[in-house]
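One structure is given below, encoded as structure tokens.
A single protein chain has been removed from this complex, and every other one stays in its place.
The block that comes next holds chain A.
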């Protein structure tokens, strides 16, 4: 994964993606030591801690996109609400977008703080069966910026996974920032201790988005993360007055449909633009509850159902093999 910058590697080089990267005896004096240590995979002791914490998580879904602003957080929030509608299910929503944490606002939890207990950090609960964690809860003002380089971001992500007392969880949804960088590598590495059902990849129809999303799909292949499917968001707009459709983000190269065909991944569904979606996100309300009649709501519900079915089909037996 993290490649060395170049220059001769020591004879006993442990490999730049190994747990010992930058830390082994052979690394001393190697020009790449700093790079490798900064991006080192978690060591076995850390992984074991994570494994015990995440043991009680049945299904994990990552929400990814190469492109920003396509609706990852919006989708993550609605997926969480959709799954938590079944009161018998325990849902956890983890926001690892450290620089731009949107989830607290979207879930109506702005201003909430994280509490510590003997068993770790408590998630902030929207409903009894829907808990949320985000760096947003650790910031004291809406103007506070998290101006951190990669290693510090990785540290917080590890803490979120290791120190949050999620309890027994049926679905852990992880909302990510756009890209294929520190946050994504780290979360995949840390989650390798548990079973990840797969990734849901969000895009919008235009090529400018798809070109980044193809990279994200390649990232998933590289790190062996299964892809549950792709959601095409902002797929057309119906004017509320004349009811005619406009393609504000035009699918000039065939949209997600063509991309999915070419790359052999599932298209989970297409969701049209609806001004109510943004409004609900701003107000911290569930769009699914506020606008049950919207075509976007039925699209979202169908997609959520398909994700649930995918997870159910890939259900592991109770005893996880390490």
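Definition applied: a contact is a pair of C-beta atoms (placed from the backbone, for glycine too) under 8 Å apart; a residue touches a chain by one contact, two chains touch by 3 or more; residues count from 1.
Throughout what follows, contacts and distances are computed from a predicted model.
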item	value
Choices "Vacuolar protein sorting-associated protein 51 homolog", "Guanine nucleotide-binding protein subunit gamma", "NUBP2 factor" or "Proteasome assembly chaperone 2" - which one is the UniProt name of the chain not shown	"NUBP2 factor"
Listed residues A:113, A:181 or A:266, member touching the removed chain	A:181
Given A:151, A:167 or A:226, the one touching the chain that is not displayed	A:151
Residues of chain A (touch criterion as defined above) contacting the omitted chain	1-3, 5, 34-35, 38-39, 66-70, 73, 98-100, 102, 105-106, 142-151, 153, 177-182, 184-185, 204, 206-208, 211-212, 214-219, 222, 237, 239-242, 244, 246-250, 252-253, 273, 275, 278-279, 281-282
